[in-house]
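Written below as structure tokens is the structure these notes are about.
For this depiction, one protein chain was excluded, whereas all remaining protein chains were kept in their positions.
Moving on to subunit A:
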Amino acid sequence: RLFLPSSPQGLDPPHQSDTRTVYVANRFPQHGHYVPQRFADNKIVSSKYTVWNFIPKNLFEQFRRIANFYFLIIFLVQLMIDTPTSPVTSGLPLFFVITVTAIKQGYEDWLRHKADNEVNGAPVFVVRSGSLVQTRSRNIRVGDIVRVAKDETFPADLVLLSSDRADGTCHITTASLDGETNLKTHYSVAETAVCQSESQLEALQAVVECQQPEPDLYRFVGRLTVTQHGEEIVRPLGPENLLLRGARLKNTKEIFAVAVYTGMESKMALNYKCKSQKRSAVEKSMNTYLIIYLGILLFEAILSTILKYAWQFDDKWDEPFYNKKTEQERNSSQILEFISDFLAFMVLYNFIIPISLYVTVEMQKFLGSFFIGWDLDLYHEESDQKAQVNTSDLNEELGQVEYVFTDKTGTLTENEMHFRECSINGTKYREVNGKLVPEGMTDDSPDGSAPHLVTLTHIYSLTLLLTDTHAINNKTELLFLSAVALCHTVQISYDQPDCLLAGGDPFSHANGFSSNHMEYYASSPDEKALVEAAKRIGVAFTGTSGNTMEIQTFGKSEKYKLLHVLEFDPNRRRMSVIVQTPSGGQILFTKGAESAIFPFTTGGEIEKTRLHVDEFALKGLRTLVVACRHFSAAEYVEVDRRLNAARTALQQREEKLQEAFSYIERDLQLLGATGVEDKLQDKVQETIEALRLAGIKVWVLTGDKHETAVSVSLSCGHFHRTMNILELLQQRTDNDCAEQLRVLARRIKEDHVIQHGLVVDGASLSLALRGHEKLFMEVCKSCSAVLCCRMAPLQKAKIVRLIKTSPEKPITLAVGDGANDVSMIQEAHVGIGIMGKEGRQAVRNSDYAIARFKFLAKLLLVHGHFYYVRIATLVQYFFYKNVCFITPQFLYQFFCLFSQQTLYDSVYLTLYNICFTSLPILVYSLFEQLVHPHVLQSKPALYRDISKNAVLSMRTFLYWTLLGFAHAFIFFFGSYILMGEDTTLMGNGQMFGNWTFGTLVFTVMVITVTLKLALETHFWTWISHFVTWGSIAFYFIFSLFYGGIIWPFLHTQDMYFVFVQLLSSGSAWFAIIIIVITCLFPDVVKKVFYRHLKPTNTQKSQVTRDTMNDVGINAYIYIYIYINAWHY
């Protein structure tokens, strides 16, 4: 088998091998049987449509939606068979809905096209037959040599061949890929690095073999074969040789590189992900209710069909003399008649399914989500970042969260590391004003003045004078500091020889360069803090040139030759460097998590250091342990051999490297440990407390050590001092774990403490999850705070899934800032990314991104609450208004022999949903605020009022539906009784016709339905007033206009002057008023009684807002009593 296990597409076409061979500058071998491989061109296509396929493709996608498809079917039925309404009645609303959606999607795609064109058309320079040729980015082919100048982005994934530097290195930033702003050094192979001009490249004979494209940004395995003087030289290629598309060249004048992955096969393009298809709870219940309504529709249609035939069974109803059947009707088959009758009833009642629901919901979400980005309270001044909405589909889910899973570092904390303490060879030191102070030295000193401080500088100068033992001790201290100053991957932005050449360095501005002439850049804030601390104390890392690292030890410059870097990886949890000391010995420095180092140490003050590490952790410091290993010459030869062998391996390179690393990183000499403080973010405690009051359980998931995690948990208010802390730690076996879980479960029952907190570590967790999920869940549910430490990224996601799939199906939210949080962010119902220092990966994969953890409170308690109430009410209202709309039409069938006569005119049927009642609900769903936002934020408990999808519960749904039916009955029978014996309702004795009757019902309905929404509105801006009263006014004006003209293109003029006739009747006016009031009366009464007898917390806080209310009512009582006395 070949060396790559997976390919991005999942399935390779059979002709493709697992590797691709790229001939640099497309100089293919001359022997005959070479078959050129085909690669994608360098076009990036992020758009979905082209001009040609937009209409068919977009239509296809829209009709995959069940509701749209349903209306399409209805429309087709109307076209095919004789139905009571013209096809326009369902065709026009459908067309409207489809058009609005298509315009929205077309606009979004147009933006993508624009971006694509910009990228694909960007000018690039390619080396063709020995000279530079300018072309467009889309013309780059695999194998082309591309020249990239300073500050340009790479147009494809390139393997670096040479740069203008002699050593063939270059610096890049990958900010646009993963958000890491630090400089990264990339290398070229020595054999190609010399080709610094086009002509030299022309002579280069080289072949790159590499894996097929895959999305992992940090993985690249390949080799470069250079033919020099008829001899093939093979060099390994890794991620450090690959320049990713989208990254930017920095501090380097120009580079030459060969394209290996182009266009859609570049790693950046492979990382374009289809947005996660998360669906909110509201959407799910919406679909359930749609199905219920479909059931009602079917029931009504079947009932009507059956009743129609029951009537027709009697001859005198079947064919009275005035209504003879046509020949066609007489001759058609009974079964066909029956089916077509059924379909006709379906068409007649089809409006009970709210056609514009989806499009309104979509518009609401699209427009509504702007408010999050616009919110000043979610704007972080220091970093100039506002909240970001990546998907608007989940707005309302923010109001439903029951569990919050949060990362610790960078999420709860600033991820701004400050070196605080260290332990060197069993002695604890604190850093005070750039000096290391041994523990105990300041404790009993009356003042912290200099004479008592034994600084390292002193130690160093005294070394020569002191005794041997001291000298050894101090040497260890020095070694420790050297280790800290050398074992890292920190870059310096300024003091590099290359950069000095570059003149006015733009990079320094881009990163907020301070007046300090040397700035460290590191991907890990811990490393940066340590190197900075070492510099303050006196061992300053001053730069790398070529393979040489230079440090200034108390002013004395020392040069170390960097032999190998054993990179950090999250599984090993440590990193190492092998350097050659100025004196010539080879030494390995390693630093990492204490659990990753202690097992491999054989010397040094292991026990004392371990104690110190625990002490640091208790203080909430992040700990790292530093160790070293001296190699003998023979050992080093073996190490070097192994490493090189592993690095050049084409097969199972990673496994081999791991093997080599574990061979090397053992027999370590412990040097000491460091304690770095990570400050808590602002207002974390308040936020966690608010979430807890809101009924949300907060789980902290961290990779940190248990002691560190607990101490941070305590300081951020996640754990309380009063809390009963339960521990599930270091369980080795399945049985132990189960036993411990049972003990905990018992303690929860027996310990009479209000709140429990649980601490779990990763290892115990995986045991607990393997066999005792139920028991574990039970314990977890009784705990108000859970802390999981030592978690691997995948474990975080697993925990989220476990809670998500538990029987109650709670809504989960995950918040994190780093790449290790991505899996959990994607797994949770709502994923929040923190725009922190660890790159953009979490933000890119999140649904919402915010700059600080504290913003979560407003995002959930205010925005979430608002969005949920808005959209839930919107959904309920849509169902309600369509029941109101269509039920009178159903009732009318009982009075017209089930002949499918419509009650309303076709135009009214068509426009009801898209004109007369569409805007007020949209405006409501954008602007409604049932309580003032400050109240929501200051009373987190209000969040509980809407938990568990309260506004969309079956009960409320039934209430709205029944209300709809009740209103429909009142409209219809109110009008029906008004007609009574069909006495005239006009002063001139003339009679109404059927259309006048229908228009009366319709008028009452439009007014009632609009006013019902007005009753629900708590927040009347001018926009609400405008659309509410405007809708009613528009209905009247439209009806007058529609009925006032003989429409030349209309087939019948049924509605001519009907509306005017209706309004000319005094009785009709009085009837409209009384029917509307009758409909709203019970609802108002219910609302008032509930408010006073069973108020929700939300309602209570509405009341407290205006104290005038209470003053007012007492005055009313007197008036009231007075009026009553007079009245009776």
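Operating definition for what follows: contacts are C-beta pairs under 8 Å (C-beta built on N, C-alpha and C of every residue); 3 or more make two chains touch, one makes a residue touch a chain; residues count from 1.
Note that contacts and distances are computed from a predicted model.
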* Structure fact -> Should one name the undisplayed chain from "Cell cycle control protein", "Exosome complex component RRP41", "Adenosylhomocysteinase like 1" or "Galactosylgalactosylxylosylprotein 3-beta-glucuronosyltransferase" using UniProt, the answer is "Cell cycle control protein"
* Using the definition of touch stated at the top, determine which of A:356, A:996, A:1010 or A:1031 touches the missing chain. => A:996
* To do: From the listed residues A:927, A:943 or A:1002, report the one that touches the chain absent from this view.
  => A:927
* Structure fact -> Cross-chain touch to the chain not pictured, restricted to A:60, A:299 or A:374, is A:374
* Asked: For the chain left off this view, which of A:231, A:750 or A:981 is in contact with it?
  -> A:981
* Structure fact -> Given A:84, A:239 or A:771, the residue that touches the chain left out of view is A:84
* Asked: Since one chain has been left out of the picture, which residues of subunit A touch it in the full complex?
  -> 84, 316-317, 320-328, 370-371, 373-376, 379, 381-382, 384-386, 512, 895-897, 899-902, 927, 929, 933, 974, 976-994, 996-998, 1015, 1018-1024, 1046, 1051-1053, 1056-1057, 1061, 1065-1067, 1070-1071, 1074, 1077-1078, 1081, 1084-1085, 1087-1089, 1091-1093, 1095, 1100, 1102-1106, 1109-1110, 1112-1113, 1116-1117, 1119-1120, 1123-1124, 1127
